[in-house]
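Then we have chain A:
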Amino acid sequence: MFGKIIRNIAIAGLLASSVLASPAAAFERTDKGNVIVFGGRQAIPVLDPHVRYDWSTRMIQQAVYDALLKYEGDPAELKPWLAEKWETSADGKTWTFHLAKTAKFHNGDPVTAEAVRYSFERGLKLNKGVAWMLKDFLAPEGISVVDDYTVKFDLKAPYAPFLSFLPWWYIVNPAEVKAHEVDGDYGQKWLTDHAAGSGPFKLGRWEPNVLYEVESVQNYWKGWPQGDKNRPAGVIFKIIREPAAQKAALQRGEADIVEGLTPDDYVQIKRVPGVVIEDHKGMTTFGIKFNTQKGPTADINLRKAIAYALDYDALIQVYNGAATLETSPLPDAMKGHVAVPGMPRKDLAKAKEYLAKSGYAKGGITLPYVHVAGLEEARRIGLVLLDSLKPLNINVEIKPEQWPNMVANGSKVETSPAMTSVYTTPVSTDPDAVAYQYHKASWGQYYAMMFYDNPKVSEMIDKARGSTNWDERAKLYADIQTQIVADQPEVFGMLQNRRWARRDYLQGFKFSPVRFTGEVDLYPLWVKAE
Partner candidate 1 sequence: MTTPITSPSTPPAAAITMIDQTELSRPLTFRERHASQIRQWRLYAHMFRKSFSSMLGLTLVVLFLLLAAFGPLLAPYPEAASGAIDMSNKLMPPTGANWFGTDEMGADIFSRVIMGARTSLWIGLIITGIGALVGVPLGIIAGYGGGWLRAIIMRITELFLAVPGLALALAIVAALGPGITNCVLALALVWWPGYVRLVEAKTLSVKEELFVESARSIGARTPWILWHHILPNCLSPIIVKMSMDMGMAILSAASLGFIGLGAQPPAPEWGAMISVARTYMPDWWWYSLFPGAAIFLTVLGFNLLGDGLRDILDPRSRDR
Partner candidate 2 sequence: MTGPLLDIRDYRLDIGTFDGPVHVLKGINLTVNRGDTLGIVGESGSGKTVLVRSVLGIGPKNSRVVEGGITFDGQDITRLSEKDWTKIRGIRISMIFQDPMTYLNPLFTVGRQISDVIAAHEKAAGQGVSPKAARRARTEELLDQVGLPNPSMLFGQYPHQLSGGMRQRVLIAMALAGKPDLLIADEPTTALDVTVQAQVLDLINSLVEKLNLTVVMISHDIGAIATVAKRCAVMYRGEIVEQGLTADILSRPQHEYTRRLLAAVPDIDAAAAKIPAEPVAPEPAGPGALLEAIDLRKIYRSQSGAEVAAVKGISLSVRTGEIFGVVGESGSGKSTLARMLLRLIEPTSGDIIFDGRNISGLAGEPLRQMRRHMQFVFQNPHSALNGRHTIGDAIGEPLRIQTGMSRRDIEARAEALLDIVQLPKMFKYRYPHELSGGQKQRVCIARAIALNPRLLILDEPTSALDISVQAQVLDFLQQLRAELNLTYVFISHNLAVIRQICDRTIVMKRGEIVEQGETERLFLSPQQDYTRTLIESGRKTSRAANLADHAG
């Protein structure tokens, strides 16, 4: 073997002298066609659709699996997908879905009602990942197969947002999963880095922490919007952790689209020929949550003082203008959103007025501001806050925390810090997704770190989620929004824009705000070759 190695080294040396560093290719080509390279910072540890989700994971899940419905467009709309049509009973408890008969899993099996039933049962029984969305309203026994292509869901109680969660419940092929089951694990071990889906792509190379490749399915049952001719051979999701490296990769054409550049980078790279910035209004809200039950921030006047002292313009500047201030606890793109009049904006006189009314008229206190370690923008906003509160003689201690520790501390009134910066992305377009954060039943969750307690609001939220009448709900949500703003359980921050930088030859990019930060629908993408 060594002889062979040595001989080969010699040959390689010869080759090396003739081959210089190959110039960066415009985009990757293989013998099967063009491959799109997505440069992202976040790895995909577990692909199993019922176990884990975050933006990178869900982007690939979305590519290899199909769900009953799919969100598309801006503003996001629910589109039929595996389910061609559906109906609901008058009491809002029973939902029946009719499946597309052409849908096929990658191994050729048809997507049947049983597969849907099994997938939902699996998600509920594993009690991980997406389970929280439905488990309070749907039991595994409530799902029944009517015929091969009809499936029925019986909810425990009417639940208006039900439909809005379905796009995140992907359908797996029960035959394949069962074949790989170990010790009754519902095939969890196998699905970690394998897939049993029916989506437009199937898995290619899987090199954890390095890259994940999906290959397009030739005869995808739903067809290809860009036309079969333009269909890319596949997509490589390449882990590039450093923004500088991402930028370099994009400039050299090693990546066709990247996410996660710094706000300043986007401004800079916009000027590079051949690079296009996708800049869209998002749904991720940013708030500085007060602990309303304990410590100085239990004092509403102090909370108001802080809210009026904050330099809101600086929040926008942190994003180089790619953000808009919140006008309500609900994001603008959400159904039922109303612009609440009298949202606090910087007004030092008013801030001092409130401070004088509070128990800390002279300031002289130090409040912690906790953010997730590594989240740059949250840290910068901390600096803005620090700067803004100086006139009130309030000192801010900026404390980064690991996410698990932050969540653990934030689950109890006693340990929850006075101020915590929290980004929340609603997973559905239904207002309940955000409103419920202000329900007392949410206490203990990271987004409920303010321990907001207003029985009237809780009551209205309960009423709204049980109602099937949209007009009634819309009115309730308007009241809820106004009341929350009045109570100031948090500083309502801004909605940051979603941004990507891509090469101009990358076509078909479709934005939808309901997706997570960084997440892209890979299905319609294609490369326009000269």
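Note that a residue touches a chain if its C-beta (ideal position, glycine included) is under 8 Å from a C-beta of that chain, and two chains touch if they have at least 3 such contacts; residues count from 1.
A word on the picks: all candidates are chains of the complex that A comes from, given by their letters.
All values reported here derive from a predicted model rather than from experimental measurement.
Undergrad: Using the contact rule from the top, which of the candidates 1 or 2 touches chain A in this complex?
TA: 1
Undergrad: Using the touch rule from the top, collect the residues of chain A that touch candidate 1 in their complex.
TA: Those residues of chain A that touch candidate 1 are 242-244, 262, 264-265, 268, 314, 317-318, 373-374, 376, 379-380, 383-384, 386-387, 398-402, 405.
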